[in-house]
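I am attaching a structure below and will ask some questions about it afterwards.
Only one protein chain is missing; all other protein chains are in place.
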Amino acid sequence: MAQIFHRSTNFIARFSLFSAIFLAGLALTGILALARSPYFTRQNISREQPVQFSHKHHVGDDGIDCRFCHTSVENSATAGIPPTKTCMNCHSVLFNNAGYLEPVRESFRTDQSIQWVKVHRLGDFAYFNHSIHVSKGVGCSTCHGAVNQMPLIFQANTLLMQWCLDCHRNPEAVLRPLDQVYNMDWKAPDDQAKIGHDFAVERKIRSTVELTSCSTCHR
Amino acid sequence: MSDHEHKYGIVRSGFASTNPEDPDNHPPTAEERELREYPLDIAAANAKAKSGTGKQYWRSIEELAGDPHFEDLLHREFPRAASEWDESVDRRGFLKLLGASMALAGMAGCGRPPEQHIVPYVKQPDGLILGKPQQYATVMPFGADAVGVLVESHEGRPTKIEGNPDHPSSLGATDAFAQAAILDLYDPDRAKTPTEAGDIRTWAMFQQAAQDLATAQKSVNGAGMRILTGTITSPVLAAQIEYVLKFFPQAKWHQWEPAISDGAREGAKLAFGRYVNTVCRVEKANVILSLDADFMANGPGHTRYMKDFYKRRNLTGPNDEMNRLYAVEPTPSVTGSAADHRLPLRASEIELFARAIAAKLDLGGSATLSKDAERFADAVAKDLQKNRGASLVVAGEQQSAEVHALAHVINAALGNAGATVYYTEPVEANPVNHAESLHELAADIHKSKVDLLLILGGNPVYDAPRDWAFSEFEQKLKKVHTVVHVSSHYNETSEFSRWHIPETHFLETWGDARAFDGTYSVIQPLIAPLYQARSAFEVLAAFTDKPGVTSYDALREHVKTVLGAGDAEKNWRKSLNDGLVAGTALAPLPVSAKFSPASLPPAKAHNADEFEFIFRPDPTIYDGRFANNGWLQELAKPITKITWDNAALVSPVTAQKLGIGRTIASRGGEHGQVRSSVVDIELSNGKVSAAAWVVPGQADGVVVLPLGYGRKNAGETGTNKGFNAYAVRGSNALWATTGGKVTVTNDEYPIACTQFHHNVEGRKIVSSASLEEYKKNPNFAHEKDETPPNGLTLYQNFEELGYYKHYKWAMAIDLTKCNGCNACVVACQSENNIPVVGKDQVMRGREMHWIRIDRYYESGLETEKDDDSEIPALANPPTYFQPVPCQQCENAPCEQVCPVGATTHSAEGLNDMVYNRCIGTRYCSNNCPYKVRRFNFLRFQDWETPSLKLMRNPEVTVRSRGVMEKCTYCVQRINNVRIESEKDNGGVGREIRDGEIVTACEQACPSEAIVFGNANDPNSRVSKLREKVNPRAYNMLGELNARPRTTYLGAVRNLNSDLEKA
Partner (left out) sequence: MSEGPVNSPEIRRLPRVLEPGYNYASVTDKIASIVLTRPVSLGWLAGFTLSFTILMVLLGSIAWLIIKGVGIWGINIPIGWGFAIVNFVWWIGIGHAGTLISAILFLLNQQWRTSINRFAEAMTLFAVACAAVFPGIHVGRPWMAFYMFPYPSTMGVWPQFRSPLIWDVFAVSTYGTVSALFWFVGLIPDLATLRDRATNKAAQIIYGMLAMGWRGSARHWHRYQSAYLLLAGLATPLVLSVHTVVSFDFAVGIVPGWHTTIFPPYFVAGAIYSGFAMVLTIAIPLRKAYGLEDFITMRHLENMAKVMLATGLIVAYGYFMEFFLALYSGNKFDVFLVQQRLHGPYSGYYFALILCNILTPQLLWFQKVRTNVAALFVMSLVINLGMWLERFVIVVISLTRDFVPGAWGRYQPTFWDYSTFIGTMGLFVSLLFLFVRGLPAISIAEMRELVAHTSEEHE
């Protein structure tokens, strides 16, 4: 009886079997990687803004303190985006006819808000509170990165729950002296483990069990 | 700006930055933007309308009228169908959905969310901290009362109403109505623009028309002008009406409140020869007799009275004493069910009972009562005698003048006047007999004397009596040349009015009102009117020579006279901050009762076997004004546990006589749907078919017809629900009548009843005792207690894992203090963004309330079906109410079975529920012995209606379809307070003070039955109410060893030994 298959098909059969397994594994890894990729987390992606506001210039060069604009960072959940008025306080005199500031002046004239593109975004089910973090000694740059180096603001970290938990499971690693919280250039000293631990004790940072309870962030 | 800190870190700010002239004071933060689009349009249009010349103005209004979105919202019949879920979908629609959902299912894992925008203020209001709610004080005018409230505002959006601790009518508590008022503000069915014969008009056009009408009337001194209002306690509005009347000398002012009887007014006249306002000091009374008075749930000052009443029921130990309440009433009320002794009597027999009491106190007169009633009266009279000067007799809202007069006389004779009750000048601006007033108006209309009728609020076409004067009130209205109707909704009356002006909600307008004790209270707006709404004041102004004057100006003017000396601006701001002007309560009047019971004509004998029909305001939608309020519609009535309907209530015996049948439908069943016989009720002036409902403890032969339902044009939520009792209500018998016929039909009507089974089956659920028993055995609550010793479980021991270190949240609920008033249920719904699911879903047993109030009867029998054998036991059974929120178990059965860890144990012992992790297996709910978990079987939340989005509490996740939810102990409030406390002392933090965290239910509860706190702190209030410390404290179903954090305190009744059943 004539052969249906060439003997090479033996190899093909075996090969396809193994490659199937391999591909499945590869696909899974791919999905997991994709979920962590900037495409979804939007890490390191800066957006086109109505006004190309440069944190680098205002913070880095002019050395304006974060709280000058983000006024509610110390007492509210949200750090607060400054009203047009805040911009105009300076820009009614400085660069007061620069073309690229026209949107600001227009907003102030027409009483229509400037629409900024939101860069740092958490799920609506995650209730992050700025004030508690800064008052316990978690610095701005810990989460927002070196904002003073950013001509256009971008998200320096993944903001994935995994990433939040890293800190909540081990806050000691990032705690700073309270006077360094708004210092963009602060670098963890070599004995961070020790001083971090001291800060944790002194500021009564709650235990990991407490910091990782679901209701700490989800309501 | 007041610096006076308020609970959970909310700054209670003195001066709302909102005033009606601001076109927009909404928060321009990210989320709100698109969802505010619609209100903004209107606001913008408004602004244009105000500023622009006629021409532009016309253009803008045409745009408005032409704007499809606007048209849509204005005209579409079902803007948000509560029962949308079951609507059928045509094939193409189905396929569309199919595709969409498949896509969705695919995308869910890997969809990249679209860009969002941040929209900051241009100029940020002073004192506003982004992301921090503020609270403003104002008052909610309600009948002859004004309830002081604090309103929480998130960047300009009022989201939650709470009691104002400084206000006499509230003392920090609220009732269900006040809690639900916030939903009325955002009700998408509100009228949105003035209309003339149904066509959209503008305010300016109305003002023009008003001026024309005014000039016409002026020529005849207003002879053809009439004003119809409800009860008015607002001095400013009253002054305005007076001004109008001065302007039109021959115009008349009529009043009509469908749900408030003239009994109180006329009773005062009978007793004192003049109208007075009766104010009780319930906390001073040891013994209280309620003559059909639901004084804790109805009438002026009821919230305050409830608080005062339960102040005398604090049982810290077996040596404490309690006040005692006797209730004599035809049908179980919230007050009556809480009474220590309760006697069901026909409404007409209440007067006899009052006479009997008077006679027994040697005040003359006499009455013959049945044996039981006689025995009851003896005991009561004895008890009242024993407590002269410390007793109180309260006559019911719906009772006759005679009963009220008798109550006044008895109080006087017992020396209670001045002690437990005092009299003041009327709170109403213009106390009149409403029945007569309305009759007069109708007569004038009949005689075609009326050309211009201003109806300020109210809905007479729906709720006016249906006999001689008012048969087809609508027909009458047609005889009036111009009817101007001001109301929040375009309702039955509006249909017959030429002009309809949308009325502002009390959170949108400036104004004032007097509280039940006369305290002058200021109404300040929390938000600019969402639509083109105006206050009654401004409408009246349009007819005067000062059409432009706003209620704000008038208020400022008037307040000057109230505030008196001192820095006017400072006092003004203080009164805004407090919500009232201190020390303006009316002074007691030195009146003495000149009236002898003997002078009463002999009581007419009534035939015991003919039916007595009595009308009562509905416990949740009142006289119908709340008919379109989904929260109140879905709120189970305290006694019957019926939702979305009213029913003709009868006693078990009567039901048996009539052969009224009830079957538990297999859908929903005990928890959801009961099919009940339909009865035809025929009274002298009408006929109506209603579903019958059996109410244990009701007087035999009495048929209760709750008012407020059967609305024909209430809005999408309230239209055509239940039956209209007004249809058979005659003006000669507004509250009780006999000589009607009841015929049981073969039809059945499905009733959505959230709790049908009323027996605890001998389980450890409610424990109760009399005060005597309690003194003898303080441990009564622990009889047949089977709670296993600690650690006798396979569940992990959380203490060992380092949980419960700092805080250990716990709640104690005192069953002695719960009368099922429902305030907590609505408060929770408002605080936690809990959706309304609609009657159909309730009938499937899917209502979403996080806290439910179970109602149990002590019927002695243990049987699951309500067969005849139970009837004797249910003639007048002791009733118990048990609020059941999540028990937050330490050995939580729910946590063990969730496959994805969506419900887990928090370090402080809460059973956290993580919506975004939940996949909806419902295993946790099955395993919950208390069945407190609620599941989003369908998409219950309304995600489209813009106004409803404004209402939501931004601190709480809005749950979507397919996830489980439940009571969280208001974890958002816990977290906010914890964060504040930890920031204190330069980041070092401090312990949270006891009482700093107040859960929504605790906050609302007028009787302070609910206490929340930290069980680790031995001095916290809750610790003192927990097991081992307070003997009354027990765990519900303790033998299951779930170790609930919510514990109950056994119910104690202060029984009179003379009356205890032998």
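As written, the chains take the letters A and B, and residue 1 is the first residue of each chain.
Please note the rule applied: a contact is a pair of C-beta atoms (placed from the backbone, for glycine too) under 8 Å apart; a residue touches a chain by one contact, two chains touch by 3 or more.
What you are looking at is a predicted structure, and each value in this text was computed from that prediction instead of being measured.
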Residue among B:His341, B:Arg355, B:Arg466 or B:Arg933 touching the omitted chain: B:Arg933
Sole contact to the chain not displayed, among B:Ala568, B:Ile919, B:Val988 or B:Val1029: B:Ile919
Interface residues of chain A (partner: the chain not displayed): 1, 4-5, 9-10, 13, 28, 32, 35-36, 158, 160-162, 165-166
Residue ranges of chain B at the interface with the undisplayed chain: 85, 94, 97-98, 100-102, 104-106, 108-109, 664-672, 755, 757, 759-763, 765, 841, 844-846, 852, 854-856, 864, 882, 884, 893, 896-901, 904, 917-923, 925-927, 929-931, 933-939, 961-964, 1036-1037, 1040
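Quick note on the criterion: only the chains that are shown with their structure count from here on.
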Euclidean distance of C-alpha centroids - chain A vs chain B, Å: 45
Residues of chain B defined as touching chain A within the complex: 28, 30-31, 109-110, 112-113, 115-124, 129-132, 801-803, 805-806, 904-908, 910, 912, 914-917, 955-958, 968, 971-972, 974-975, 979, 982-983, 986-989
In the complex, chain A residues that touch chain B: 31, 34-35, 39-40, 47, 72, 75-78, 80-85, 107-108, 111-118, 121, 123-125, 127, 129, 131-132, 135-137, 178, 202-204, 206-207, 209-210, 213-216, 218-219
